[in-house]
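My questions all concern the structure below.
Right, subunit A next:
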Amino acid sequence: MAKMTVITERCKGCGLCAGACPKKIVELQKAKRNKKGYFYAVCTDEDACISCAMCAMMCPDCAIVVEK
Partner candidate 1 sequence: MERNLMKGNEALAEAAIRAGCKCFFGYPITPQTELAAYMAKRMNKAGGVFLQAESEIAAINMVLGAASTGVRAMTSSSSPGLSLKSEGISYIAGSDLPAVIINVQRGGPGLGGIQPSQADYWQATKALGHGDFHLMVFAPASVQEMVDMVIKAFDKADEYRMPAMILADGLLGQMMEPVSFPEINVNAHDKSGWAADGHKGKREHHIINSLYLKPDELESSVKDRFERYETIKANETDAELYLTEDCDILLCAFGATARVVKSAVNDARAQGIKAGMFRPKTLWPFPVKEINEAAKNAKKLLSVEMSMGQMIDDIKLAINCSKPVEFYGRTGGVIPTPAEILAEIKKIGGAE
Partner candidate 2 sequence: MAVVFERPKALLDVPTHYCPGCTHGIVHRLVAEVIDEMGIEGETVGVCPVGCSVMAYDYFGCDMIEAPHGRAPAVATGVKRTNPDKFVFTYQGDGDLAAIGTAETVHAATRGENIVIIFINNTIYGMTGGQMAPTTLPGQVTQTTPFGRDPQLAGFPVRVCEMLSTLTGTAYAHRVAVDSVPHVRDAKKAIRKAFETQKAKKGFSIIEVLSTCPTNWGLTPTEAIKRLQDEMIPYYPLGVYKDTTEEEGNK
């Protein structure tokens, strides 16, 4: 099973991860903010994740951990 986890307190909501995801399953949700006030990124469909880590490679804040 593949899984990407956003370390929400490290996320600055830049969205570069969403642009990099080949499955288009990473997005900046607009419901919850972290303590710094950023809308953080989430994976919208964990089952579709292939652990390619492209989101993490584009993340400037090392806010994404990818497992397989």
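Candidate selection criterion: all candidates are chains of the complex that A comes from, given by their letters.
We adopt the following convention: contacts are C-beta pairs under 8 Å (C-beta built on N, C-alpha and C of every residue); 3 or more make two chains touch, one makes a residue touch a chain; residues count from 1.
Nothing here was measured: the structure is a model prediction, and the numbers come from that model.
One candidate from 1 or 2 touches subunit A in this complex, that being 2.
Touching candidate 2 in their complex are the following residues of subunit A: 1, 3, 9-10, 12-16, 19-20, 38, 51, 53-54, 56-62, 64-68.
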